[in-house]
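Only one structure is covered here, and it is reproduced in the block below.
Excluded from the complex is one protein chain; the other protein chains are retained at their positions.
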């Protein structure tokens, strides 16, 4: 399962990037395959692994923010693994040339 | 302005990756700075540039699918450019170490 | 906590509305306060209640679809309950007049 998650904290005295950095640390410290981008983090794992990590991040951010809006997109496709890189590779292959993945593929 | 866009076509005889490849080609053929990931494409530009490209992609996919669900997240921050790479860089810096960005930073 | 969830199944022989109806039945059969709209369902509950119900829906749909894309937005605000109706009411009040909520307020 692939998940793309992003957090928008409001009502906080701290800089957003400090709070997002704390969430990023939690994800990086897990065993899961992940990719940080400017618009969120992609995580690969099973349902329990993914929701557990999102909960930890949301709680961590919630310590310093009155409100957190969390956006999660889950892509659940039967029988496939290692999709964090392969999904992008497949599209490149179908295009028939290189695309800008900033190093992913 | 940064936008993260993803398309989910349904009611189509074609393979999803073929349709998404056509959209990817349109984005790649524009002048805009972009990054393809497994969960969508990040595009940097102004409002008009971004909506124009999303419309082209949606229309292109719509030629081969009865229905398209398009997900767009726009991050509009006053006075900042070059954020496709810098936003991720800032979080890495705040974490105080390297994070997995698969080559972006 | 408020969550807005929507499911887009692909690779299914069934009509989308049949699959979405099965998910709607699961949500309706839970004890949670919810609101069905044309673009998704809003659910109010705590984290565990919300993720449990989303998992049940995703699994149910997954029985009949090769792939499910699930979109979840979570709005977690400290110390407030009964927000499914109140959030919309607050905005109406701030506007200073009635807004179209199709009966919610």
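For clarity, chains are labelled A, B and C in written order, and residue numbers in each chain start from 1.
Just so we're on the same page, a residue touches a chain if its C-beta (ideal position, glycine included) is under 8 Å from a C-beta of that chain, and two chains touch if they have at least 3 such contacts.
Just so it is clear, the model here is predicted, and its values are computed rather than measured.
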>> For the chain not shown, which residue from B:39, B:53 or B:73 touches it across the whole complex?
In response: B:73
> Which residues does chain C use to touch the chain missing from this display?
Replying inline: 2-4, 6, 17-18, 20-21, 24-25, 28, 34-40, 42, 71, 73, 75, 83-88, 90-92, 94-95, 99-104
>> Take the complete complex as the reference. Which residues in chain A touch the chain that isn't displayed?
In response: 8-10, 16, 67, 69, 71
> Can you name the residues of chain B that touch the chain not displayed here?
Replying inline: 47, 51, 55, 58, 62, 66-78
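Keep in mind that, in the parts below, only the chains that are shown with their structure count from here on.
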>> Regarding the chain A and chain C pair, does the interface count as same (over half of residue numbers shared) or different (under half shared)?
In response: same
> Nearest 5 degrees, what's the C-alpha rotation angle taking chain A to chain B?
Replying inline: 180
>> Please tell me the distance, in whole Å, between the geometric centres of chain B and chain C computed from their C-alpha atoms.
In response: 25
>> Distance between chain A and chain B based on Cα centroids, please, to the nearest Å.
In response: 15
> So what's the Cα centroid distance for chain A and chain C, whole Å?
Replying inline: 22
> Out of chain C, which residues touch more than one other chain, so two or more?
Replying inline: 67, 69, 71
